[in-house]
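Missing here is one protein chain; the remaining ones are kept as they sit in the complex.
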Amino acid sequence: MTRRPAISVIGDASLIPDSEKYVFARTLGCSLVENGYRIITGGLGGVMEAASAGAHASPHYREGDVIGMLPGADPNEANQYVDIALATGIDHARNFIVANSDAVIAIGGGAGTLSELSYAWVMHRLILAYECPHPGPDAGQFSDWSGIVAGKRLDDKIRYPEIPEDRIYGIRTADEALLLLKTLLPRYVHRPMRAGKR
Amino acid sequence: MTRRPAISVIGDASLIPDSEKYVFARTLGCSLVENGYRIITGGLGGVMEAASAGAHASPHYREGDVIGMLPGADPNEANQYVDIALATGIDHARNFIVANSDAVIAIGGGAGTLSELSYAWVMHRLILAYECPHPGPDAGQFSDWSGIVAGKRLDDKIRYPEIPEDRIYGIRTADEALLLLKTLLPRYVHRPMRAGKR
Amino acid sequence: MTRRPAISVIGDASLIPDSEKYVFARTLGCSLVENGYRIITGGLGGVMEAASAGAHASPHYREGDVIGMLPGADPNEANQYVDIALATGIDHARNFIVANSDAVIAIGGGAGTLSELSYAWVMHRLILAYECPHPGPDAGQFSDWSGIVAGKRLDDKIRYPEIPEDRIYGIRTADEALLLLKTLLPRYVHRPMRAGKR
Partner (left out) sequence: MTRRPAISVIGDASLIPDSEKYVFARTLGCSLVENGYRIITGGLGGVMEAASAGAHASPHYREGDVIGMLPGADPNEANQYVDIALATGIDHARNFIVANSDAVIAIGGGAGTLSELSYAWVMHRLILAYECPHPGPDAGQFSDWSGIVAGKRLDDKIRYPEIPEDRIYGIRTADEALLLLKTLLPRYVHRPMRAGKR
């Protein structure tokens, strides 16, 4: 038996409905389920809810396709589209677990999302990042982290010598995301490195 | 939509196939899925594998019913019956997350299982514990923790004033487990308490 | 340079002042510092506070000898005798960290303490447990876990083949604790085992 890959969808925890990022997250959630992937989110609002709602909207959706890794200890804090609510109880430290899935896709996001992107990079995960066409003005601060890191590497470590183009791959459409997952996931056979002296 | 409850099945990490505990874990995994529950385990061997194999054996099994919360960072360490492998990467600290599910059922178990039982008690979870008819000799140490704690309370805190009989409920058959879940789960609406000053 | 060992003192989170357990925790905290050890606690009340207050009362106390590993994210939740307040923010999952010190001494305790004892056993730590002369009546439940586990092993794993008497060592006085630490700590050169398939 081969497990179906589980893809973490991360990003802004609150979004204006029908904004570009909301629509993309919803479309992506639908496409992922359509193509046989499960999705993992942090179980709350914004991108997490939009992607989960999208998953439910797919005609191929099967109950159990949407996993929510909650920061709190109460499974009932999950948004209504979470099929499997895992109450970690370890607050933001759960971001490490969200990042340890088969691949991570970021849509916008602030500092919380950035912690997940950093962890995914450290843990040698395949990472895709949405480049929103109109992310909004940047008023003297970072915001929309998926757009900032798209196409970049988060540090100078060689994660995969056999993948010289390794980076955070920018995406503009759900189709691009699906194509990259199909092509790259088999090559990202991660060999997780533990922190510490070696 | 009502989420299907997820029940953590915990216990010995290695078991002799066809031993009483193995057979019970397998039967229980099957019955849980049969009755609409998902199961959560630590994703490894022994009770974790037996319960997961049992879930797969049910005619009502649907792919996605078996969740494995792994200690390591590699989803591929999961046993073959895990549908959804969550690589926590936080080693034994993942026991806290396993204990934070909708209810916990223990089958035998050593110190690792005991940490999960303790956490489930602290977090106000419904707990069932298998009383194995022939747990084997106790050679001057604790072992088979489910049998030891069955029928007991783990400390003198009043967890649920409205449930005076609150305790770790002993079970001897899967049917007993199912009956208790059906009766008690609606009453165990946990109000998780955070540690610390209040 | 040799690091001074740090000993975790764990147990009831609330205690009647001048009760046997309170007095023992205070005396033990004082003796540990007197003999060059640091103490680690969970940073809150009861045994944690009594041991920390005792440390401060020693004429050999040096600021920095008392470490509090708090469950919350606010260092200011620590009791007044904590010199170094580490705000873990991971709630009860911090018990795993408290248990990963050089040795663990339990004084009474409920389910939270039991989770720490279990972890210390799993992680191959040296463990001492106070046998309170008058622990109070056991009204149909477990309580006073240090007394229950004193002299026992928490499961049947052979943790140290070269220490056949390995167990949770019962203690009745601070002097006994100090003697055991001096004798045994050099022999408990732990080789922590990670959870998971090997």
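So that you can tell them apart, the chains are marked A, B and C in the order they are listed, and the count of residues begins at 1 in each.
Following the convention adopted for this analysis, a contact is a pair of C-beta atoms (placed from the backbone, for glycine too) under 8 Å apart; a residue touches a chain by one contact, two chains touch by 3 or more.
The model shown is predicted, which means the values in this text are computed figures rather than measured ones.
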Using the definition of touch stated at the top, determine which of C:Leu32, C:Ala87 or C:Cys132 touches the missing chain. C:Ala87
Given the contact definition stated above, which residue among B:Glu49, B:Asp91 or B:Asp166 touches the chain not shown here? B:Asp91
Interface with the undisplayed chain - residues on subunit C: 1, 3-4, 6, 38, 40, 62-65, 67, 69, 72-75, 78, 80, 82-90, 93, 96-97, 100-102, 123, 190, 192, 194
Under the stated touch rule, tell me which residues of subunit B contact the chain that is not displayed. 73, 89-93
Listed in rising order, the subunit A residues that touch the chain left out are 42, 44-45, 70-72, 77, 90-96, 109-112, 114-115, 118-119, 121-123, 139-143, 145, 149, 152-157, 167, 194-197
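Throughout what follows, only the chains that are shown with their structure count from here on.
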Any idea what the CA-fit rotation angle from subunit A to subunit C is, to the nearest 5 degrees? 180
Rounded to the nearest whole Å, what is the centre-to-centre distance of subunit A and subunit B, using the mean of the C-alpha atoms as each centre? 29
At least two other chains touched by the same residue of subunit A: list those residues. 73, 89-90, 93
